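Here the complex is missing one protein chain, while the rest keep their positions.
Entry: chain A
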Amino acid sequence: MPVQAITPDYVGDIKDRIENFNGNQVVYVGWDHHLMFCAAFAYPLPPETPFRTLLEEVMPEGFSLHPEWEKIDWSTATWMLDSKPFAPQLDVALKDQGIGHKSLLRFQTPELKGYQNAGV
């Protein structure tokens, strides 16, 4: 039973359906083992946004405060999309490479161990 309700066949109002985001979808981006940022960031973006725009124009504002941001070698960084290994295509739209509404992107930079090598 999807809910224990007094009303028979109760159906909830989906608050975060994509239609409610004024043309955007939500994408989360987290940097593994870098807890200077307490959680992954959430971005409202048009589904047509190319990955390059996310990486080069959206992410730097928040992530670049990290002392290791400048040192990232994007050619060796690895990605996961919704818990599966993922190879982003820079000039393809988010929606055309499987990055959907409320998808979670995580990237790994194993050679960078965080501030004081402490995963910060």
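Brief remarks on what is shown
The working rule: a contact is a pair of C-beta atoms (placed from the backbone, for glycine too) under 8 Å apart; a residue touches a chain by one contact, two chains touch by 3 or more; residues count from 1.
Simple rule for what comes next: contacts and distances are computed from a predicted model.
For the omitted chain of this complex, the UniProt record lists the protein as "Dimethylsulfoxide oxygenase delta subunit", which is one of "HSP20 family protein", "Aldehyde oxidase", "Dimethylsulfoxide oxygenase delta subunit" or "ABC transporter substrate-binding protein".
Considering the full assembly, A:Met36 is the residue among A:Met36, A:Ile72 or A:Ala93 that touches the omitted chain. By the touch rule set out above, chain A reaches the unshown chain at residues 1-6, 10-17, 20-22, 24, 26, 28, 30, 32-33, 35-44, 61-62, 65, 67, 82-83, 100-104, 106, 114-116, 118-120.
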